[in-house]
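All protein chains of the complex are present and in place, except for one that has been dropped.
Now for chain A:
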Amino acid sequence: MDTALDHAGEPPSRPAGHRGEAAFLLDASPQLAGSLNVRRIVLNALRLAVPVLGDRAVLALFDGRGVTLSACDTDGAPLPPVLVPRLAEDSALGRIRRAGRPELLHVVPGAGSADGFAGLLPDAGLRASMAGPGPAEVLGVGLTARGSTAGALIAVRGEGQGFTRADLALAEEFARHAAVTLDAARLYEERRHVATTLQASLRPPELPSVPGVRVAARYRTGQERLDIGGDFYDVHGGPGDISVVVGDVCGKGVEAAVLTGKARQTIKTAARFDRSPAAILAALNDVLYADRSDRFVTVACARLRPAPDGAGTLATIAVAGHPPPLVLRRDGTVEEPELAGTLAGVLPDLRYEEAAVLLEPGDAMLLYTDGVYEAHGRDGLFGQDRLRALLPGYAGASPETLCEIVEQRVMEHLDGRGHDDIALLAVRCGE
């Protein structure tokens, strides 16, 4: 069954007169600006250029000393880009790079003009597929934006359909639009690469698989476009002795994310020396306090080991300014261990208390941040009571399902309103 929906209607033809040209540019401009991805902008520009500017088109992007050539086949499907590692300075394309001025050629196969064509389109395969066997008119215009020429648009027409001055002006105007968008996209890609590299260690981690328990987590940042924020979770340790952590640093966005990276690393390092949650939180507090910053962190930390008599898992828990984890028993009972502790980073020499909880097979434990209970919806805050009331129906559910249902209910409660970062981590004790 052919399920493709055809919205294109009549293929666009070459514009007639000023009005047609203005309409073409008016239509093309938002389509060019619609993406900040270089590859997509190249595809958009190629599609818009044909057939208005030429029967076929190639987009050349200068890259160091070379050039990358992109084109589509006759069906509009993108051909693999061709990288020409070194562009001759005195070629037509080289001149466009240096001077940004247009180049117009009348190409007759076999004649001397073929050399000129090679200078404008330095790839034999592309020349063959663009111009065919007969004579052709070829126009190259620079993609110039903000004072530099980033590439060229090369348009090819059959013989007898040469480029008028109006055609040239239209091609140059189109190229200016494309160039501004491409310039922004290149800048965006460079910055994104820097940001992605720096972000890598701040992203929520992949969860390790741990024998005997199942762990799942969810993370939703308050700032939708970001992957990182001021909440964090982590799981570390080895078989038979793991730590699970959920925390929240003051502030939000990138600045907060930097502090979560530090908190996570400190917790992980502290756990290598002493896995007791109270010791980990005391070490975290010492390190953050020593920094003398006014920033603080709240954390819930649990250590999970097989119970001494072999049945179930023993959880040792400590908190720093954070609600204790909720324990969801297999029969649907919800418990909250009695436990308190001061948030980390503000006061010196804190000691933390621990509580021990025995998790039997089928029991689960949920760690969460204030993005859950402080989610502000039409009916007020989501609150701890709604959270506790929700859980009994999910006794025995997988930790993934537990996290998912809490996230879903909180988002439904918000009903499109803004929210703080939300982190959830659920552990279920295996059979």
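Some notes on this structure:
Throughout what follows, a residue touches a chain if its C-beta (ideal position, glycine included) is under 8 Å from a C-beta of that chain, and two chains touch if they have at least 3 such contacts; residues count from 1.
The rule is simple: contacts and distances are computed from a predicted model.
One chain of this complex is left out of the view, and of "ABC transporter permease", "Cell division protein FtsX", "Carbon-phosphorus lyase complex subunit" or "Cobalamin-binding protein", the protein name its UniProt record gives is "Cobalamin-binding protein". Remark: the omitted chain is touched by one listed residue; of A:Ser148, A:Ser201 or A:Gln408 this is A:Gln408.
Among A:Arg14, A:Arg47, A:Lys268 or A:His376, the one in contact with the hidden chain is A:Arg47. Seen from chain A, the chain kept out of the figure touches residues 1-5, 7-8, 30-31, 34-40, 43-44, 46-47, 72, 76-78, 185, 188, 192, 214, 224-225, 378, 393-394, 396-398, 400-401, 404-405, 408, 411, 415-416, 430-431.
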